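Here the complex is missing a single protein chain, while all its other protein chains stay put.
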Amino acid sequence: MIAGVGAAALTPYPRRGLPVSVIVSQLFTGVSIGAVLLLIALGLALTFGQMNVINMAHGEFIMAGAYTVYVLQQSISSAGASLLIALPVSFAVTGLMGVILEVLLIRRLYARPLDTLLVTWGVSLILQQAARDIFGAPNVQTSAPSFLTGSVQITDDIVIASSRLFILGLALAAVAALMIVLKTTSLGRRIRAVVQNRDLAAVSGLATGRVDRLTFFIGSGLAGIAGVALTLIGPIGPAMGTNIIVNAFLVVVVGGIGQLKGTVIVAFVLGILQSMVEYATTVSVASVIVFVAIVAFLQWRPQGLFTLRTRSLA
Amino acid sequence: MFKNRVATALVALSAVTALTACGAKTADTAGSAPAGGGAAVDTSGPTVKVGLLNSLSGTMAISEVTVRDAIQLAVEEINTAGGVLGKQLTAVSEDGASDWPTFAEKAQKLISQDKVAAVFGCWTSSSRKAVKPVFEKNKALLFYPVQYEGLEQSPYIFYTGATTNQQIVPALDYLKSTGKTSVYLVGSDYVFPRTANKIIKAYAAANGMKVLGEDYAPLGSTEFSTIVNKVKASGASAVFNTLNGDSNVAFFKEYKSAGLTAESMPVVSVSIAEEEVKSIGTQYLAGQLTAWNYYQTTEGAANERFVKAYKAKYGADKPTSDPMEAAYTSVYLWKAMAEKAGSFDIEKVKAAANAGGITYEAPEGLVTVDGATQHVFKTARIGKIGSDGLIEEVWNSGEPVKPDPYLKSYSWATGLS
Partner (left out) sequence: MSPRLRTFAGFGITALLLFAVAPLVLGDFRLGLLAKYLCFAIVAVGIGLAWGRGGMLALGQGVFFGLGGYAMAMHLKLADAGPGELPDFMTLYGQLDALPWWWAPFANPVFALLATVLLPMLVALLLGLLIFRRRVRGAYFAILSQALAAAFAILLIGQQGTTGGTNGLTDIQGFFGYDLNDPVNRRMIYFIIATALLLMLLAAWQLMRSRYGELLVAVRDAEERVRFLGYDPANVKLVAYVVAAGMAGLAGALFVPAVGIISPALIGVVPSIEFVIGVAVGGRASLAGPAIGAIAVAWAKTALSERVPSAWTYFEGLLFVLPIVFLPGGIASLVRLRRRRTAEAPAAPALEKVPS
């Protein structure tokens, strides 16, 4: 048996009372994991949180956003320019995909939220295979602008990746933009009206169908933005959406349906929890612990961190 | 009451049927029912079927589709040149769908429905482990073309990829010779990386190398910031990378972002071939090391021919890689075995191979089948990834290394198997 030999050879990672630099850089890692989660979950917070549609194809919209970067880079050689152009283009592309999905299928399912989960899962399978047939099964590569592949030196030990900083900024900007739209514009007012009382909004003369479509456009468009961001840190391939989608839904559920601030807080808390536990243990243990923490949390607050107060019993 | 009668009747019916079924069983085991006999190869027509078993959908499609393409190229070439023993080959392609039970089901289908002469394919160790009992049970042949973790020797599988002493051990030797005294192990959470790392730890212990840490990410995981932080903090002189597929992309993007480079802390990868280099991007990979037995740049007329034929068939931008080459070679090795045996009969083909002397001038150089282990002699090659996306050889073992799946000839490895 080799067990003894192995133990001797494997000098355990030195953990002499965790130096401050480790804590700080893990904290930032957690924040940046949270930012990625937030970007992915933000669109869901709108489509799931506000409209009660469980869109499993959201992951494939993210994939479409990432492939948009790839397609753009075929004609635009400058990595920086193509990335900036990709942001609005991806938003439009995936937003449009969302509207098509809404018009063709989801519109018929508003009374059956759980069925949207299965139907959009089917859509996600189709989109994945389509990506495989269009772009080939292997991953594709995009180039990142040089200012996003480096890192920012904070101290001798603490280095922060500039791509992560960019994603953090992008996530916060997206949240801010969404908040402004929801709180100050007339579109936002209409969305909130439909969410809080669809029937009353309808009898007050709001075209609820059009509001739904616009909400879905924005929510799906945010997936495109997330897709652009993910090209900086991960693979771009047909399966990229499936791995992240469940976690993103968990963020929305724990944050509280219909509550943007809940989504924001929970994304960062889960990110930090994941990074801290993972540092001390392993990835798989961290995933399990995060799950257990979520179940425990829902014991305490079954409707999520924040709840929308309505008179509905359901 | 009526409903109770229905229930009773049904229970009785079921019980009786189950019992009859069991009765048949005991009688049969008492008698000597041969378990299926050897797999029958259908040689009645002018063609003979060969099976291709690869994931064409799901997460593994990314790697396995090109292997299927390479096998198909070999089959076509063989057909153009007159086939095997006067018969043309028909390739029956099945999708393993990146799902191990599906691999087992499809293997069974190829054997009992299509009556193929041999099956080429499988990539992950899990898929091989799932089909191994199927091939052994049916006495049918599998040619497995991917480097793997060793510690296996099925009588019905031919292993044309590298075993550990043709890839991992030479890579460690190379690291040691270049003065790297400590490594950090990063791998995907499955059989190959865990077994490979066990071997690496045993080697390290015997060779004065330090293993500073060991981390596994779930297959398909794309969040590597914490692992890279750990790697960086360890101050190891090199990283040994056994990550699979998608995870490599995220890992190398993170690696570069953290300010780690091929100069400061080189990464030796054993699952990154030309195809993966293309999808990760040379901007993240240039200068890093890989360990394989073949590169697109490997010199020799056989390789020039292979690369040219592959690109002509699938596109000039498609690179060739080690698993593709091993898969391509495996078809030719089977052809050589069948021709030596003068038959498609599986036991005869096997006997011809086990007697030794099966060779083929492969793109990677001359390969010889080791009759005893059913593995292949292969030259180990360490390569450096260039900024053009190709891999340049920086070191090779000089001659084909004898396969040693159980590492019996290495004293430090006693107890590993």
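In order of appearance the chains are A and B, and numbering begins at 1 in each one.
Definition applied: a residue touches a chain if its C-beta (ideal position, glycine included) is under 8 Å from a C-beta of that chain, and two chains touch if they have at least 3 such contacts.
From a predicted model like this one, the values you see are computed outputs, not experimental measurements.
Among B:S125, B:S257 or B:S279, the one in contact with the hidden chain is B:S125. The residue touching the chain not shown here, chosen from B:S44, B:T80 or B:Q113, is B:Q113. One chain is missing from the display, and on chain A it is touched by residues 1-3, 48, 52, 54, 105, 108-109, 111-115, 117-119, 121-126, 128-129, 132-133, 242, 246-247, 249-250, 253, 257, 282, 284-285, 287-288, 291-292, 294-295, 298-299, 302, 313-314. Panel shows chain B; residues 2-3, 6-7, 10-11, 13-15, 17-18, 21-22, 24-25, 28-29, 33, 35-36, 56-57, 93-95, 97, 99-101, 104-105, 108-109, 112-113, 124-126, 129-130, 132-134, 137, 151, 189-191, 194-195, 198, 216, 218-219, 417 of it touch the chain omitted from the view.
Just so we're on the same page, only the chains that are shown with their structure count from here on.
Our note on geometry: chain A versus chain B, Cα centroid distance of 35 Å, whole angstroms. Contacts from chain B toward chain A in the complex involve residues 56-59, 61-63, 65-66, 189, 198, 201-202, 204-205, 209-218, 220-223, 225-227, 229-230, 233-234, 246, 248-250, 253-254, 256-259, 275, 278-281, 283-284, 415-416. Residues 1-2, 5-6, 8-13, 22, 25-26, 29, 32-33, 36, 129, 132, 136-144, 149-151, 153, 159, 161-164, 232-240, 242-244, 274-275, 278-279, 282-284, 287 of chain A are the ones touching chain B in the complex.
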